[in-house]
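One chain of protein is taken out of this complex; the other chains stay put.
Moving on, here comes subunit A:
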Amino acid sequence: MSTDAVLYDHPGPRARARNRIFTVVFGIALVALLYWIYHRFDVKGQWAGTLWKPFTQSSTWTDYILPGLKGTLQAAAIAMVLSLAFGILFAVGRLSDHRWVRIPAGIVVEFFRAVPLLLMMFFIFFGIPFVTEQPMSPLWAVVIALTLYNGSVLAEAFRAGVRSVPPGQSEAAYAIGMRKGQVMGQILIPQAARAMLPVIVSQLVVLVKDTALGYIISYNELLQMGVNNVAANFGNVIQAAMVAAAIYIAVNATLTAVAGWLSKRTRRSGKAPRTTRVLAGATDQTTGA
């Protein structure tokens, strides 16, 4: 945290005293808040051992939580692969020289980025069966909706990535006689993908979180199995939600760490600008959906 010290002077005796007072006051407020939560739990009997005990039994994990986690990761993995393909396809489409490719690709990407994921999922799960006259599998409703949304987001990321490649690269490729497809496939996309790798991994975090929407259309993922079903059996919603939240946080924190490591690796190998001195320490940004 020593890098943050640009915003304030090194504390002298008076500032140290003031900081100590703030620390104590805020610490007391925080402890009071925690105590209030503890007390509230106590009043409602939420600390009862029977509510927490299911999580020490292996059957709870093997019957509910782990199958749920598997459902979450499965949907996220399939959707990730499909949305990468979707993203590359539509990014190339939007960068096309032909207007009749560029404009439809642009409309598709803008449309699916603007429509809420849940609305999309409801349409696929409840609406499409009226047309096809056969039931929709919840897994595919989740996967298709996630693909359309995240694919569009990735398409925009790829497009930005391709445009960030220095123009000299494609000029050089054209100069040695490469054709448009070759320039895109062999010169631009590999460089863009490398620069965009952290963004792709961050989007994976969004994807893992968004699989939780599958709960609403009764897809057996972590929220459905690990919270809803566990709570239905043991009557411990709060405890189950806390355990599930901890699992989500662990999975996503791991992915975020991978993204951070990747972006550091890309930076180290030369092309991206060196880190400069900043005011607020390292940040990473993913706009969550």
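Just so we're on the same page, a residue touches a chain if its C-beta (ideal position, glycine included) is under 8 Å from a C-beta of that chain, and two chains touch if they have at least 3 such contacts; residues count from 1.
Simple rule for what comes next: contacts and distances are computed from a predicted model.
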Complex member absent from the view - protein name from UniProt, among "Glutamyl-tRNA(Gln) amidotransferase subunit A", "RNA polymerase sigma factor", "Glutamate ABC transporter, permease" or "Na(+)-translocating NADH-quinone reductase subunit B": "Glutamate ABC transporter, permease"
Residue, one of A:A79, A:V92, A:A105 or A:A244, that touches the chain absent here: A:A244
Of A:F86, A:F158, A:Y215 or A:F234, the residue in touch with the unshown chain: A:Y215
Option touching the unshown chain, where A:W47, A:F123 or A:W261 are the choices: A:F123
Interface with the unshown chain - residue positions in subunit A: 1, 4, 6-9, 11, 15, 19, 22-23, 26-27, 30, 40-41, 44, 46, 110-111, 114-120, 122-123, 126-128, 130-131, 205, 209-213, 215-216, 223, 227, 231, 237-238, 241, 244-245, 248-249, 252-253, 256, 277-281, 283-285, 287-289
